[in-house]
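With one protein chain withheld, the remaining protein chains of the complex are depicted in position.
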Amino acid sequence: MRLDGQPGEVIHRGTPLTFTWNGRPYPAFAGDTIGSALAAAGERVFSRSLKYHRPRGLLTADGNDPGCLVQVDGEPNVRGAHRRVSAGMAVTAQGVWPSLRFDLKALNRLAGPALSTGFYYKTFIRPRRLWPYYERVLRRFSPGGRVPSPSSPAGRYEHRYAHPDVLVAGGGPAGMAAALAAAEAGARVMLVDDQPALGGHLRWGGPDGLAALAQLRAAVAAAGGIEVLTDSVVTGQYEGGLVAVVQHGLPGLTERLVKARPRQLVAAAGLIERPYVIAGNDLPGVMLSTAVRRLINLYAVRPGARAVVFTANDDGTAAAADLARAGVDVRRVVDARDGGDIVRVRGRGGVRAVECGDGSVVRCDLLVTAVGWTAPTGLLTMTGGRAAYRAGAARFVPTELPDGVLATGGLVGDGTLAELIGHGRAVGQAAARRAGRTAPASPVPDLVPAPHPELFAGRTNGFVDFTEDVSTKDLAAAVAEGYDSIELVKRYTTATMGPTQGKLEAVNTIAVVAAATGRGIPETGTTTARPPYAPVSLGALAGRNYQPVRRSPMHDWHVAHGATPLVAGAWIRPDHYGDPAGEVRAVRQGVGIIDVTPLGKFELRGPHIPDLLELLYVNRWRKLAVGAVRYGVMCTEDGVVFDDGVTGRLGEHRYLLTATSSGAEAVGEWLERWLQTERAHWRVHVVPMTDAYASINVAGPRSRELVRRLTTGIDLSPEAFPYMRVRLGEVAGVPDCVVWRIGFTGELSYELHVPAGNGLRVWEALLATGVDLGVRPFGVEAQRILRLEKGHLVVGQDTDGLTQAYSAGLDWAIKMDKDDFVGKPELAWQRVRDGQVVLVGLQPADPELVPPESSQLVEGDRRIVGRITSSRFSPTLDRSIALGFVAPDLAEPGTVVTMLLPDGRRLPARVMPQLAHVDPEGKRLHG
Amino acid sequence: MAEVSVEVSATDCTDLAKVLVRADPGGALAAALDVPFGRAVRDGNDALVVRTAPDAWLLLAAADLATPLVRRVEALGAGEFASVVDVTHGHALARLTGTTAAVVLAKLCAIDLADPATPDGNTFRSLVAGVAVTVVRDDARPGRLTAGSAGATPAGGRDARPGRLTVSPTASLASLDRSDALGSAGATPAGGRDAERERSYLLLCDRSYRQYLRDVLTDAGEEFGLAWT
Partner (left out) sequence: MVLLPCPHCGPRDAAEFGYVGERAARPDPGAATPQQWRGYLYLRRNPAGWADELWLHRAGCGRYLAMSRHTVTGDIRAVRDAATGGAD
């Protein structure tokens, strides 16, 4: 029921809203949470529990409430007592069938013994063949909401980095005081609180607190250096001091993850109230004192009609006063400090009566408990701090904190408002000093937890973990079965493993286990706290999911001309333009151009270049003349082929080194590694130029004519410009181009390296000028076919992580008479070893059959003798062709080997006399 | 709906001349360039000299100044082992300017951008949206390098709108002496009110990431109405 205006209420009566709950419309005010609006309307049951499907209502009326997890529109597992209502919101209960009120899954309670703790280790296991059926049934009964369908609109999640001097986790009075003091000293402060507004318990603690609250809020707003993040939670501190904060409630954003590196972290997380463990303690109508004070003071909701209050501290007494003020009939106040106790709560579907320790039974619809406080030390222990149990205060408190972490407020101890603020100020000053600012060095006063009786579980068995439906009986059973350490009990019973992650139930669990094992609470200890402290959505962790993409200067042209994209690492390349076979024919018969910009390119400068090349390549380089180009093979120290490419000498101390596109980054790092770590005295500079040149390969019998038409300053006649030479000149009016004659495709071809800003111009000029020559663009697929027809290996395709150079048929390149080159020792040993596989050309007997790459080559039933590394249909030969590895005894040309296809067929293929299938003498290349 | 005010803008400056210099940190060329690691300084000849590594510098200048710049530096480095390479085409360059430029960049980059850590004139290389980017904080006006050539006529002098300034031959770069370019380190108002000042950052990445960088800046700047000029 809604009360009249309360001094600290956060609802805006001038802004009424409507939302639906299980399909029916309900009224609310702006500022209401789902839980408070429904409570105002008299609703008491919001969910059904995990295992037994018991009806549950509000217990804490805040973000930790275990009874109020609901589905909101498409979003599952929303904390209904924390999420504010918005107009038109559709809220439904989770995990119930057919409805919240008549949940047939509650029949689970009849299966009680079969669902006792650890049941999934004991039941529904045999017979094994029935498990798929068990699984289907059990899935129906699993809790949680429904995941949104893939077609529902995605949220927007962002990341942000922040570097405050001081990050204060918690915006209650101590936290605000700490932030203010730090900001006064000139520190950059970030103040985080999970509520929509700062204030902590001052917000609902009564009119005295409200006046102080207004002052503190005004001071924070006026202070220059405090960034306030409300509706936000510090979810953990990670290695290196990284603190994660998840921000909600931002316009246009679903959530934002702030990755902060504060110099100092101040934990001011306050206190969390504990429930009392007795029979019936999960009935709708059982609430904590803080719950009723929030409902009354923040949301103007009367939580019940007739109440019993069980208290062990002054906060419970204050709650009783608030209840009376709100018109609740407080029928009995049982005070534990006077020896009072309550035994059980009676009712079905809701509280009907409370049985007290003296035997009396009081009829009521609301039981309010105030039996103690838990300091949320999880964040502190995540940072490496420690906490210890103080029996006199019935609470764990922080004891040691690492450098960079401080604590203040209720988390540390109790005091008057002035004492809390004084402590916060002193801690804030200390934080500012440690962060390098100048602040008064006032000593931090003591803040000691107040004495409090130890009240965890009463005389009857009750629920310890509400979200996981774990009771004292379950804990006792676990201990009896031998799971008597707290870490084992947690995992076996799942206590503290639910959405509240121990905030409400850890201490009660420890106390019950301690009693069951006969050890004390300190000896029982706590489980390890790990991030995240509060639930985090996967979206928040993912952020905008930026994926780097690399594009050549001709990218848009390829897209506009119908290229099918090929993702190669971060690059997008044109795979083909609709007809790869036609592209192959164009190159063999006329001329084609391909964008090979991703090719690795490195400008080398310096007198020691030949030394570097001789060291890292297997070939010789000292006699390479200016204007000459050589193909090189690079191995790693184990003799395995690492990369290949051509290098040309452009000037006395200037070379252009190329590497494969996929190996470009690795080769760049390899070059630098040797120069920096092993040969720092060599005078060589390596300048990456992969992106600086747009690279175009012009290939085909008419390529010379086409290139001649566009170049200036280069004599293209075969005598002046033979195969494997490089020239500098102007192409299509673009100066500083590198042109060399190489031959990956096996045809007469020229590779143009054009300053990238002019790449498109040259590309389009080639196409425009070569129309009469039949010029066509060709893509990566056609290039693959062309090079395969010529038997040119691709490192990483026709070689693998074990292929040493002699296996790849690269004997001719390896110059063993060099003093030292990377891979030499292993290659020397490989050369004299037997049994090396050999790379050969293969042609399947059936010319129409294109064997899938990686098909094995076999002999009989037991021996794998090789595999197909590259395989395509050749438009030039009109039949299938391949490259592959075979055992040396089968490598003789003419040998028939058996291919084992993935579909199980065994089909023959013939070993060819050379790797090249087309023009084996290479006549076309040298034309 | 209220009009979104433009608190940040971006300009593509990829055409600017870029010259990479590699030389011994203890040599004469290093002494002549005279910029410590992590700083960027205007030299007296229309170039922004960015010290990117202990033994590397990147010089930025108006688009048509690449060749004279290479010649000038080669001359300074004659007599020692030094490499001067025109890398104008190898990198994309974007300038991000506005009162919220640092806020936008802080969504993409983990480096502390506040004045004490990254004052005007500082440079660093780090990851921006997963790509290695050299960032130069270059608030300096007038004469702020954007696109265009040294020979272009100035776009109306000291224009208040970011991204509209070009380098003009008459721009008084000489008046922008070294101490100015070293930034206002130490002059930060206590507590970080620096958010209200306009800041400008140059972002340099490998050219192939040009479109990607544009896309991520646009996405991160959407909140503040980022416009490309």
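The chains carry the letters A and B, assigned in the order they are written, with residues numbered from 1 in each.
Following the convention adopted for this analysis, a residue touches a chain if its C-beta (ideal position, glycine included) is under 8 Å from a C-beta of that chain, and two chains touch if they have at least 3 such contacts.
Quick caveat: nothing in here was measured; it's all calculated off a predicted structure.
When the full complex is taken into account, the listed residue touching the unshown chain is A:669, out of A:446, A:669 or A:889. Residue-wise, the contact with the chain that is not shown comes from A:678, picked out of A:208, A:358, A:678 or A:811. Across the entire complex, the residue among A:3, A:197, A:242 or A:477 in touch with the chain not shown is A:242. Annotation for subunit A: contacts to the undisplayed chain at residues 238-242, 637-638, 669, 672-673, 676-678, 680, 819-820, 824-826, 829.
The chain not displayed touches subunit B at residues 37-38, 52-54, 110, 124-127, 132.
The criterion applied here is as follows: only the chains that are shown with their structure count from here on.
A separation of 32 Å divides the Cα centre of subunit A from that of subunit B.
Taken together, the subunit A residues at the contact with subunit B in this complex read 158-163, 183, 186-189, 223-226, 252, 259, 261, 544, 546-553, 555, 571, 597-598, 603, 605-607, 683, 685, 687-693, 736, 755-758. Residue ranges of subunit B in contact with subunit A, taken from their complex: 14-15, 20, 22, 81, 83, 85-91, 106-112, 114, 117, 129-131, 189-193, 206-212, 216, 219-220, 223.
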